[in-house]
Each structure stands twice: as structure tokens, then as C-alpha cells.
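Just one protein chain is left out here, and the rest sit where they should.
Here is chain A:
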Amino acid sequence: MSPFLAVIARDLRLARRQGTDIAMTLAFFVVVVALFPLGLGPTPELLARIAPAVLWVTALLAAMLSFDRLFQQDSEDGGLEQLALSGLPLSLLALAKAVAHWLTTGLPMLVLAPLLAVSLNLASDAYWTLVATLALGTPVVSLFGTVGAALVVGARRAGVLVALIVLPLLIPVLIFAVSAIEAASAGLTIRVHLLFLGAILAASIPLAPLAAGAALRQALD
């Protein structure tokens, strides 16, 4: 097994053993989305109107809870030094971490979101678009989160700091994703929005790991 795949396998194995970490992130996602119909009362039109934004904003907030898993533990127990000395360049290490993070956070959210959308009365034409925006958008969330987590390795209150760094960077993803779902609900074309999301993802895959790798080097120094 190549070192790159070995890092992913290691993180997946750790995530499986410490299953509560993932479960709590996903439970947060479910509970917060479920609060909206309860708080707004029986107003199906209003819920349908805000459903895209509620799903995406909640998904972003839930993801923020998961970023301290990326490097914080490894930095505290000495594992980060061992990973850095594995011979894998730090940027590829960051990419492997982002892939593992997406598999354990983005992918489960992708599966849960259509189920939650039912409770928000999302327009029936918009379900596939919701899944498509999450498929293109959540990998960007994981990649940007990796950069943020690498920047705050060793900082106090790192979880809050990551959210403050990463959330503003994700505004374009949020805008294009929500507009795509709204366009689909209104029966308009969604191609442009999805192309923008795809472009952001295509740019993030090479650039975010480079930035995260540079930040990790600083953290080790």
C-alpha cells in the first residue's frame, strides 16, 4: 500500500474506532435542521423557500465541528511528526487527510441531506440538484478545512479559530450551491451554478493541499 493510501486507511480506521466523533457531527447536522420546522411552525411555503440555505448553512456549521480531528490529535500525541517523517510530502499528507475527512464527514452528509430535505418541504425537482451541489461542494469544504486546521495546529481554542478562518472562504460555495438548488426548485437551468462549483473544486484540489502543506511545515518548525 502506498503511503498516501496508508494515511487514508489509518484515518478511516481511527474514525471507525472513535465512531462517536463522526456520529456527533452528523447528529448536530440532523438536530439543527430539524429545529427549523419546529421553530417556524406549520408554514410549508416558507420552509420550502429557506430549505436550500438551511441545509447548506447547517452542513457548513456541522463540518466546522469536525476539523479539529484533522491534525489536532496528531499534533498533541506526536503523530504529526511521525507522519511528516513518513517520506510523504506534507502537501500530499494534507490531501490524504482531506480525502479521509470527506469520506467520514462530507459523504455521510450527502446521504443524509435528501432525507432531511423532506422535513423542510424541499421542491421535489430539487433533490438531485441538492445532491449534486453537495457532491461538488463538500470536498471543497474538506479541502479548505484542511488548510484552516493546518494553520491553527497547536493554537488555543483551535476549533473556533478554524471556523472563523474557513467560513468566510466558503461563501462562494454557499452562494452557488444555494442558487443552484433554488434554480432547480423554480424549474430554471442549474448548469452555470454547477459549473462554478466544479471550477472551485478543480482549483482547490491542487491549491489547498499546497497551502496546508506550507502551514504544516510552520507548525512543525
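FYI, a residue touches a chain if its C-beta (ideal position, glycine included) is under 8 Å from a C-beta of that chain, and two chains touch if they have at least 3 such contacts; residues count from 1.
Everything that follows uses one rule, which is that contacts and distances are computed from a predicted model.
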Given the options "Rhamnose ABC transporter ATP-binding protein", "Transketolase", "Protein phosphatase 2C domain-containing protein" or "Heme exporter protein A", which would UniProt use as the protein name of the unshown chain? "Heme exporter protein A"
Which of these, A:Gly87, A:Pro168 or A:Gly187, touches the one chain of the complex that we don't see? A:Gly87
Cross-chain touch to the chain not pictured, restricted to A:Gly39, A:Gly78, A:Pro168 or A:Gly187, is A:Gly78
Using the document's contact rule, name the residues of chain A that touch the chain not shown here. 1-3, 6-7, 9-10, 13-14, 17-18, 73, 76-79, 81-89, 220-221
